[in-house]
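One structure follows; several queries about it will come next.
Missing here: one protein chain of the complex. Every other protein chain is in place.
The chains carry the letters A, B and C, assigned in the order they are written, with residues numbered from 1 in each.
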Amino acid sequence: MSACTRDEWMTVAAARLLKNRDVCFVGIGLPSAACNLARLTHAPQIVLIYESGTIGTRPDVMPLSIGDGELAQTAACVVPLPEIFSYYLQAGRVDIGFLGAAQIDRHGNLNSTVIGPYERPSTRLPGAGGAPEIAQHARQVFVMLRASKRSFVERLAFRSSAGYLDGHGARARSGAAGGGPRAVITDFGMLAPHPESEELQLVALFEGATVEEARAAIGWPLQLADRIDTIAPPSAHELDTLRALHARTREAHARPVRIPLQNG
Amino acid sequence: MSACTRDEWMTVAAARLLKNRDVCFVGIGLPSAACNLARLTHAPQIVLIYESGTIGTRPDVMPLSIGDGELAQTAACVVPLPEIFSYYLQAGRVDIGFLGAAQIDRHGNLNSTVIGPYERPSTRLPGAGGAPEIAQHARQVFVMLRASKRSFVERLAFRSSAGYLDGHGARARSGAAGGGPRAVITDFGMLAPHPESEELQLVALFEGATVEEARAAIGWPLQLADRIDTIAPPSAHELDTLRALHARTREAHARPVRIPLQNG
Amino acid sequence: MSVILPLADAIERFITDGASVALEGFTHLIPFAAGHEIIRQRRRELHLIRMTPDLIYDQLIGMGCARKLTFSWGGNPGVGSLHRLRDAVENHWPRALELDEHSHAGMAAAFCAGAARLPFGVLRGYLDTDLPAHNPNIRRVACPFTGEVLAAVPALNPDVTILHAQRADRAGNVAIEGILGATREAALAATTLIVTVEEIVDALPPAMNGIVLPHWVVTAVAHCPGGAYPSYAQGHYARDNAFYKQWDEIARDRSRFLAWMHRHVLATGDHRAFLASLPQEAA
Partner (left out) sequence: MSVILPLADAIERFITDGASVALEGFTHLIPFAAGHEIIRQRRRELHLIRMTPDLIYDQLIGMGCARKLTFSWGGNPGVGSLHRLRDAVENHWPRALELDEHSHAGMAAAFCAGAARLPFGVLRGYLDTDLPAHNPNIRRVACPFTGEVLAAVPALNPDVTILHAQRADRAGNVAIEGILGATREAALAATTLIVTVEEIVDALPPAMNGIVLPHWVVTAVAHCPGGAYPSYAQGHYARDNAFYKQWDEIARDRSRFLAWMHRHVLATGDHRAFLASLPQEAA
């Protein structure tokens, strides 16, 4: 554990959830790193879709934005954004959607809109973006979110995207096509919904992390699964691959961009 | 008149109605010849759209079908067909729509679907194709149709696309965005709607054609406009250009196509 | 990743009697080889879907494969009638044919809705025409903001869509160039997607904003050079306009039609043999 950061471990744990034939709708940040790590290790044929319209992209360095040129250059094709959301996501062609958020509740509902009242928020967050429909349509959703009592909360200020609503089958009754959040990857390990109540419970810990640490970071009384798995630390290959990806990315993003000042 | 056929004269008369900046939704046959003749004579910047998805096409020879490769090769771009109908035609971006039909009535309504009852027709025609929405949305519609009492009829067997309905402003009240059939070009000259009744009346004759000839070819009591214009015969330049276009087309269509029998 | 397999196997495996099947391609890239294989395998009770039935559906209908036709324009482009379609509708020969008739704009909206997995498509269309009176699949919907009433059509989601394209790679990614019609929407609307291709290549040409059907939406790819003939494949071979004109004569007469189909389709084992059976440079 000393050898790697919690972010690295979260990324590796998320990458391991992905299979070789999965079609993933990728968000920026940790999910992008996880998806590309999976592609560069055990899942070379994984299909990555970014909401900017790039399908089957294979970036050598990670994008800072959701639409860097690298994504277009390495994509099988680039389509207008409305098609990504209607012909691919809404059509049920996405296996895995990755979501982050500012807040998550015990049923995996997410807030990325506001803290405080909508009309006069104390903190205005970026907003929902693709999340409401990713949460609705992807066959499975994986959430990546660093743990704290401010982020794992008893009650959301605003529901930007739906998890299991109030649990106990409420989501299925609502008519959502996708399966909802199957895993929440966080600093200490992983939560997953209880099969009946659909409340997020602790199912796995990173090696070296403890139940007490997990409970201390969660804003509701965290339930434990019948069996708590231990997530093996990143292998040397995983870590080397991830760090090389990050190093390439840092180098690329630090490379000065020539300001396009021409003889115009 | 001896120098040219009625089809040629119809084509030339239709071409003369087109202006240099018009955006035309082109059908196959006489309309395609008329539009390309206009482009090759007085309207070099006319924009031709074929429903197959080719925008701004400049074919050297006329297509037999609505989607010959020549149209794609000479187009500014080729888009999926749904976009042609939604983003261009329905969006009101088409100035002129050309329509043919099996039957037309006195208010410019058209039938290209069936003769006889729909469920068991005596003659099953090809059907409406793009016509209902071209008739609804194009700013103006021009109809090209050879005259006979079987084609210019008192009552349509089936209304495939709307002209002026029962006239007297019925079309405007229906909410159709486009202006309806402004001209019907036929063997002896041209009909156009009366400003109030919207009944098609004789407004122009080809030089040498007569009112009697027109009346004999029309299946309802044909009214005459206050003034009947005479349509000048095709000029040498018009006729040479049209015949050269037809000759190139005939030659191209007669060129044997090598059956694509490869070492497969 | 899609499967690459012989066309006969793809038809055998994926087209069942009674299926709804869309062979799309607007004048360009019409999948004739696949249609002929359906005839050879004597499929029956099909619900055929296609904006412009063209010669291939004239053949399928004339050979008795179809129970129903969803379409928007049923002629021989630039030539005239589809005589086998007419005979089925006018005289129920060789059997009656149920029609689900649309305009191009309506059918395009239905394919788009199907591709997006929406239950219906909306358009400003069919206004003051007799089509809605004869097709219960053309209804109305009110805008929840303005109250305006628009036309609605149910989504088209064929059991199987079959396309012809220029190229696929070995993973089954398919690249299409040229006139598209509603091919992409019909492909994405289908449960099963079969594509016949001129070439299977190691790597597709760079696409960027070009038209690619990614391998995971493609069920099966079959290598079938000339598979669109007498339609055409941009960059490979031209439309055989002369054949389209000749078809008018062949299809006008039932017995001449049947003789032609027996000689060139039923008696040939595959598309290569079909092409070889035609008078070279004369068709």
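To be clear about the criterion, a contact is a pair of C-beta atoms (placed from the backbone, for glycine too) under 8 Å apart; a residue touches a chain by one contact, two chains touch by 3 or more.
From a predicted model like this one, the values you see are computed outputs, not experimental measurements.
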{"item": "Of A:85, A:188 or A:206, the one touching the omitted chain in the full complex", "value": "A:85"}
{"item": "Of C:3, C:79 or C:150, the residue in touch with the unshown chain", "value": "C:150"}
{"item": "Residue of C:180, C:195, C:224 or C:275 touching the missing chain in the full complex", "value": "C:180"}
{"item": "Chain B residues that touch the omitted chain in the full complex", "value": "21, 23, 45, 47, 55-56, 72, 75-79, 86-87, 90-93"}
{"item": "Residues in chain C touching the chain absent from view", "value": "117-120, 122-124, 137, 139-141, 143-146, 148, 150, 152, 154, 176-178, 180, 208-211"}
{"item": "Touch list for chain A against the chain that is not drawn", "value": "28-29, 51-54, 63-69, 71-73, 78-82, 85-86, 89-90, 113, 118-133, 136-137, 158-162, 165, 171, 174-177, 253-254, 256-262, 264"}
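Convention: only the chains that are shown with their structure count from here on.
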{"item": "Whole-Å gap separating chain A and chain C, where each centre is the average of the chain's CA atoms", "value": "40"}
{"item": "Where chain A and chain B are represented by their mean Cα positions, the distance between them in whole Å", "value": "56"}
{"item": "Multi-chain contact residues (two or more partners), chain B", "value": "none"}
